[in-house]
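Mind looking over this structure? Questions follow.
A single protein chain has been removed from this complex, and every other one stays in its place.
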Amino acid sequence: MNKRIITLGEVLMRLTTPVSERFLQAQNYNIYFGGAEANVSVALANWGVSTAHVTSFPAHDIGRAATNYLKQHGVDTSFVYTNEGRMGLYFLENGVMQRSSKIIYDRFDSSFSKLDPATIDWDLVFKDADWFHWTGITPAASATAAQICLDALKAAEKKGITVSGDINYRRNLWQYGKQPLDIMPELVSRTHVIIAGLTDFENCMDIISDDFTDACQKAIQAFPSIETIANTHRESVSASHNRLTGMLYKNGKLLTSKTYDISHIVDRIGGGDSFMSGLIYGLMNKNDQDALEFAVAASVLKHSIIGDANLTSIEEVEQLTHGVNIGKLLR
Amino acid sequence: MNKRIITLGEVLMRLTTPVSERFLQAQNYNIYFGGAEANVSVALANWGVSTAHVTSFPAHDIGRAATNYLKQHGVDTSFVYTNEGRMGLYFLENGVMQRSSKIIYDRFDSSFSKLDPATIDWDLVFKDADWFHWTGITPAASATAAQICLDALKAAEKKGITVSGDINYRRNLWQYGKQPLDIMPELVSRTHVIIAGLTDFENCMDIISDDFTDACQKAIQAFPSIETIANTHRESVSASHNRLTGMLYKNGKLLTSKTYDISHIVDRIGGGDSFMSGLIYGLMNKNDQDALEFAVAASVLKHSIIGDANLTSIEEVEQLTHGVNIGKLLR
Amino acid sequence: MNKRIITLGEVLMRLTTPVSERFLQAQNYNIYFGGAEANVSVALANWGVSTAHVTSFPAHDIGRAATNYLKQHGVDTSFVYTNEGRMGLYFLENGVMQRSSKIIYDRFDSSFSKLDPATIDWDLVFKDADWFHWTGITPAASATAAQICLDALKAAEKKGITVSGDINYRRNLWQYGKQPLDIMPELVSRTHVIIAGLTDFENCMDIISDDFTDACQKAIQAFPSIETIANTHRESVSASHNRLTGMLYKNGKLLTSKTYDISHIVDRIGGGDSFMSGLIYGLMNKNDQDALEFAVAASVLKHSIIGDANLTSIEEVEQLTHGVNIGKLLR
Amino acid sequence: MNKRIITLGEVLMRLTTPVSERFLQAQNYNIYFGGAEANVSVALANWGVSTAHVTSFPAHDIGRAATNYLKQHGVDTSFVYTNEGRMGLYFLENGVMQRSSKIIYDRFDSSFSKLDPATIDWDLVFKDADWFHWTGITPAASATAAQICLDALKAAEKKGITVSGDINYRRNLWQYGKQPLDIMPELVSRTHVIIAGLTDFENCMDIISDDFTDACQKAIQAFPSIETIANTHRESVSASHNRLTGMLYKNGKLLTSKTYDISHIVDRIGGGDSFMSGLIYGLMNKNDQDALEFAVAASVLKHSIIGDANLTSIEEVEQLTHGVNIGKLLR
Amino acid sequence: MNKRIITLGEVLMRLTTPVSERFLQAQNYNIYFGGAEANVSVALANWGVSTAHVTSFPAHDIGRAATNYLKQHGVDTSFVYTNEGRMGLYFLENGVMQRSSKIIYDRFDSSFSKLDPATIDWDLVFKDADWFHWTGITPAASATAAQICLDALKAAEKKGITVSGDINYRRNLWQYGKQPLDIMPELVSRTHVIIAGLTDFENCMDIISDDFTDACQKAIQAFPSIETIANTHRESVSASHNRLTGMLYKNGKLLTSKTYDISHIVDRIGGGDSFMSGLIYGLMNKNDQDALEFAVAASVLKHSIIGDANLTSIEEVEQLTHGVNIGKLLR
Partner (left out) sequence: MNKRIITLGEVLMRLTTPVSERFLQAQNYNIYFGGAEANVSVALANWGVSTAHVTSFPAHDIGRAATNYLKQHGVDTSFVYTNEGRMGLYFLENGVMQRSSKIIYDRFDSSFSKLDPATIDWDLVFKDADWFHWTGITPAASATAAQICLDALKAAEKKGITVSGDINYRRNLWQYGKQPLDIMPELVSRTHVIIAGLTDFENCMDIISDDFTDACQKAIQAFPSIETIANTHRESVSASHNRLTGMLYKNGKLLTSKTYDISHIVDRIGGGDSFMSGLIYGLMNKNDQDALEFAVAASVLKHSIIGDANLTSIEEVEQLTHGVNIGKLLR
């Protein structure tokens, strides 16, 4: 197989306090780059899949460092633009024990949020592409970003490319005068695979239900393009100890994965994006149940890796799904 | 409310081996400042309460760094004196798993232990003060320190200031020729809120009992100034995993808090001082049960923070008592 | 008691990614020296036993640093030779959660593997020695290393020195044209205390069984020199959480130790060597059950210490066997 | 003497690549807080002078960390406000050898730039104050910041407070629709001590000259409030090696300081602010020539200290002006 | 211009002691990847030139990390092969003051040295290529590496591609049974631009002279393909302070560059490769004198950057040649 996946979205610089220090203590920050969509490209590229990410950075050395990060992990950066505007940032204080993680976002006026939709030739971007992935963070960023997202979806539709979208409702974004329900339904209506939970259904798709299966049925009725809906259920014992289960709704049936007890968590940021990456890889290569198990296992392993990137191998993920070589010493 | 709390006591420089290294391995030490009483001032100042700490440092740059630490966290240092004598130190090797933490104290001949009682004008210190807090470490340090503590208690009594004392019996101190029972009873007899366990009752108050409630009853009979007695019960599964419960005896009744399972402990030093801080804050602002729950939750969260200072917010502590936002990712 | 133990074997430089970073992320490596046999000498020297280690390093500053490491921990380095050949290396990526640890070995053509057997005067080495310890890694390294091991065993036999051997079968070694069964039986037949599991029995002693007791009985029949056979059983919940039990077969009886739940593991490398060290110490100083308990407790505590060296005290190990001072704060 | 100095201005978080790494290499940033005016308060507070800084931060933990930084160094933070808007940032890549240092500013829409002038009660701020210090960075930040600066100067004038201003022309600021010459002359006309070079004179005071003395004469004619004009001359051999001389124009005479050869530079950020701090201290305590020498020596020593804060003692600065204890080992 | 450069050669992992620690002190190593030829590709890619590097790594995660390093800096890795054999390594102790830097090589039996010449389709590699660069390290590594180098030169000749070679004689290599004079002349005879000093001329080209110009003349007579010969002259005041001058011989004339005084050296490894990179860039874009000045300035700036990669911009290098913005603070 030689599939090609295109992702679109803002890449932020993450500034993390070391180990478990609080913002009030930190004397230095560790730097990671990431974004909900770029994380998907990185994970898939790392598994040998051809990927390209579409985004924009400021034309300075930190923007170049971000571009180099994508290159380093094998993502095609031909469609990384430079543009005025800031480097989007966020500050992360990692939680531990009962203490929660805290994020301070500082992403407004970013280069990506100011990118002119006319810059991108989607026909060129989608040359040889098989799959396009977007998330609800992009249309929440700015009017132009929402337009870019819609342009991409229309172009993908014309080319018959499979589209996945992680609804990912974020209350604190959506500050440019539009509400999610003004924008999201049109985007969802051109998408085939979505990740959504009850809050996402309600805020972005106007589907109100307190049951996931019921919400999925309603979603597929309301948005006939949708074939597959997935989500994870996360139970927080503490910031260091979670339990994770995946769900996949397709063809009227709800599949659930094994539940993983994940203790000694290193970094949960990007755990959802790893699930998405695993789901895309799985749906392209496996049956539905195996795709779901692969997605959850990919997410579980991500929690053991610092930074946004899911630097696992296909073999590692598959072994975890089979209960093989768990926590061993491999010589 | 605009209460003002005064604390008195030695501040030590803590030299900790990095991560979980043993003394035999360490190539460098991380530096923290702390002391049982100063930790209370720092925690309360961090919660917005007006506090001042009374102590003494040598007149060199490390003494200045210690003073600046108190300032940084909002503690009034108007009554921080400089005096001959050393900077008190201790070396800490943090335990992990079944391996215990080890402390090597190096605090004799400190600047604080040599402070002349005549230096301090307690009427000035206690101007506008509502609460005074001391611990059994101070009278254990030197004859002058014991005298300073007694002077403070007499001045507090005259002004009608509430007094709390953490009995905190330390066998390895008390090296200046006096025994705890020579000194402590007079101090305890001028105190209203104490923290004490069975060992403290026996060694510092001459109350022998193997039951906490019984000991409390006897204590209140013997020391009529005492209104409230609190303590925590800590169960050590390992150095990385404890269970913690708080107890509060008042008006003839024993209240107990929720029990917290605390795994993935970062730093337990100052956990008891955080309980004390929470108790003072709670008793000034809440009913008794809520005060106790606040105190225990403050102590629990401290275990997730490196260093002596309890850098939590009131909101975080209260959310933990309500079981809200435990170990989440707060955006 | 003033016993003297001699160990023989290669010492490798371990290059470990920091904290839990993957090889794909690491910007630097932490350096530790270790080897299955040298780890035994270091642990015993640390407990006050006289030890010497026989090995070879290249004649450059990294070889000198390795020698100094042994000296630092009190091991006699009079029989550390310099020789052409590389410094043996391995790269370690420490696992965490469900993610396994990975080792990339880079030890071929090492100085030790090229050491000329004629270099070593075993009569001199064994002067005043009471015990000799070897492992199956040495004969797997090269034909000369296998010869050195055999020379040592013959010399030990002549002097009536007790011999222990950790069979430690490693499939990836044995690349010089010989198979384990060509070499190991002759070595085992001169050994009195062995550590072996079912795989070791099968590959190195041609004893096939799926039951440890049964295998032990057969081993003692086939190799009459053997008096004692021990092993540990490790259950991996995850890379951060194991369960560990020790077994000792002697005089026709199987003893088993307490089972330890070890969570928050810092470093499991050298855990088996710590068991061996504890066993040697125990067999020289205690009854069999206590020796076994001491060995397992030594292994448990090693998991809390970074690096190969078991830097514990006898008192700490013994307290763990008695359930005293577990995970406390010792002032 | 018990003088009190008030400073006004934005405080930025500086994110510096470690040692001499380029932005393209950095995996983490060291954090420092600083601002041209706050640096003056910190230096003076460190010398024992009473200072307060007026600024605004966002109401989150990074804003609190910035406030705590000022407290730590003894600056009164009673007039530090919280306000919507970002934490102002800049990224610094430190130069070395022939390679220049690079700054990427990210300070627009900061909390300070959005501070409402009505928030500040300057009569209260100036209670007991003897000196007010501002720089040309504040009026360049936003219209409200310019208004705040003007309000302060009018209030200072009414109270007869001495005013110093570091003209500090920054071409990249001034983005809110006003030009320096629209704003600065009115501010300069209420100032008594200024730091200015030829570019500053031209762009902010409309005084064009290629000779410092001539420019000073013209400045004093045009702005009769000015009594003293100072500046430093910096010669860059390389980023690691500069030469520094100070100049002071007063009463029609130009004084020049010793020239210092400063090699092995650690951090030049804040060097000019240290000169300003030294000048204020000097003018309050010394004759003009000694004030100038003190100011230059304070700036020289700052280059040996990492971070913005001039953490020197008065004794150290004075000894440097006298050529005593230069680069010695003081036991 | 849209030129494409191909480079060939081994990439080593460099393990450097931190700051200026000796091998006898180091507790950890910093990791850099580099190789004389790959460094040229990285520098040119960083300047926007299209480059591809031909090499081989072992098929494990450290080999992948090395590949990702090349990708990160924009080098095309389509011709990076995986092959049995080790990752080539070297250990570096950085000198400072009068103390020299020390390298311990550990590169034998590397994956690259075992690469089968038949693996590489040079016609495919050289598609659209304009320039090929090799060094004398490759033919010194193994018989197959020498064969690969010769194959490449023959293919380049057929395609009319410009060839540069850095003679780079290394006495400690050449261990596979051939002497430089057995191999190098044939390679040099197909090369147009060489870097060589007197030792290189003698050992690799059999040209003995004690004068650079004379040697150049003789070289061009003996090897008519050569058009350009360059070299640098380095004077070592200390490990921290060098002086550097470039020389270029072409068309019978010797050009010399400015001499740079480089003090406060951060990392001199790769300084010569930066000269080569600058020379290739210069010869493709500038006249001879400017090309030489660009090359030397690129080398000078490299000394301020840690790691092998010359992470400068064209603008920075050109400004240095013009004496502009040297060691300034660029806002």
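All chains are identified by letter, namely A, B, C, D and E, in their written order; residue positions are counted from 1 within each chain.
Convention: a contact is a pair of C-beta atoms (placed from the backbone, for glycine too) under 8 Å apart; a residue touches a chain by one contact, two chains touch by 3 or more.
Because the structure is predicted, anything quoted here is derived from the model rather than measured.
Participant: In the complete complex, the chain left out here touches which of the visible ones?
Facilitator: B, C, D, E
Participant: Among B:Glu10, B:Glu37, B:Glu93 or B:Asp130, which residue is in contact with the omitted chain in the full complex?
Facilitator: Final answer for the missing-chain contact: B:Glu93.
Participant: In the full complex, which of E:Asn28, E:Ser111 or E:Ser240 touches the chain missing from this view?
Facilitator: Of the candidates E:Asn28, E:Ser111 or E:Ser240, E:Ser240 is in touch with the missing chain.
Participant: Touching the missing chain, which residues of subunit B?
Facilitator: 15, 18, 22-24, 26-31, 60-62, 64-65, 68, 86-87, 89, 91, 93, 102, 104, 106, 108-109
Participant: List the residues of subunit E that touch the chain left out of this view.
Facilitator: These residues of subunit E touch the chain that is not shown: 19-22, 24-25, 95-103, 105, 170, 172, 236-242, 263-264, 268-269.
Participant: Since one chain isn't shown, list which residues of subunit C touch it in the complete complex.
Facilitator: 68-69, 71-74
As a working rule, only the chains that are shown with their structure count from here on.
Participant: Touching both subunit C and subunit D, which chains are there?
Facilitator: Common contact partners of subunit C and subunit D, which must touch each of the two, are A, B, E.
Participant: Taking each chain's centre as the mean of its C-alpha atoms, give the chain farthest from subunit D.
Facilitator: Between subunit D and every other chain, the largest centroid distance is to C.
Participant: Report which of C-E and A-B is connected by more C-beta pairs in contact.
Facilitator: Between A-B and C-E, contacts are more numerous in A-B.
Participant: Could you state the distance in Å from the CA-based centre of subunit B to that of subunit D?
Facilitator: Roughly 41 Å separates the two chain centres.
Participant: Can you tell me which residues of subunit A touch two or more of the remaining chains?
Facilitator: Counting only residues that touch two or more other chains, subunit A contributes 22, 24, 68, 102, 263-264.
Participant: Judged by the touch rule stated earlier, which pairs of chains are there in contact?
Facilitator: Final set of chain pairs in contact is A-B, A-C, A-D, A-E, B-C, B-D, C-E, D-E.
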